[in-house]
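The other protein chains are all here in position, but one chain of the complex has been omitted.
Let's look at chain A:
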Amino acid sequence: MTIPGAPMKALTIRLEDELFAVEASRVREILDLVPITEVPNAPAFAGGLINVRGRVVPLADLRVMFGMARPEPDEDTRIVVMEVDIDGEPTIAGILADKVHDVTDIEAASIEEAPKVGMRWRPEFIKGIGKRNGGFIIIPDMERIFETTDGRTPSLAASEERPAS
């Protein structure tokens, strides 16, 4: 985790029309869209597998967790390959991003806790909200999002549906 007070080095990505920030130190690489293998009957959040340099890596779609629309990939779509802890087990996973912006510093002072009410998204998946250039950047809580209990979180079960194909 970041040292308190130090700015957070983050990769900013766009999902739908919102900016998200993931810790840059966790990011392994950013890929153009590759062929995605659908896993039948898997939760929509992690419905696919991709080949990352000979490694089979699950592909997660954060948009499912935030209840966003999932348009077809376009020329801006990227896959951010990063390290996440799934139930304490370090795992390599890919995340779909509608667009990848840049690596930036987010001042610690500007990061606030997610308000419990008045938000479009489930607050438990958001670690904080940062400010930059007058706009908001959402810092998702990757551990919580990827946390599973017997393979699915209660939230996953709730949002589970057939992957749109």
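By definition in this document, contacts are C-beta pairs under 8 Å (C-beta built on N, C-alpha and C of every residue); 3 or more make two chains touch, one makes a residue touch a chain; residues count from 1.
Everything below uses one rule, namely that contacts and distances are computed from a predicted model.
S.K.: Determine which name in "Monooxygenase", "sn-glycerol-3-phosphate ABC transporter ATP-binding protein UgpC", "3-isopropylmalate dehydratase small subunit" or "Chemotaxis protein CheA" the UniProt entry assigns to the undisplayed chain of the complex.
M.R.: "Chemotaxis protein CheA"
S.K.: Return the single residue from A:Ala60, A:Ile79 or A:Ile106 that touches the missing chain.
M.R.: A:Ala60
S.K.: Residues of chain A in contact with the chain that isn't shown?
M.R.: Per the touch rule, chain A residues meeting the hidden chain are 34-35, 37-42, 46, 49-51, 53-58, 60, 86-87, 89, 91-93, 146, 148, 150-152, 162, 165.
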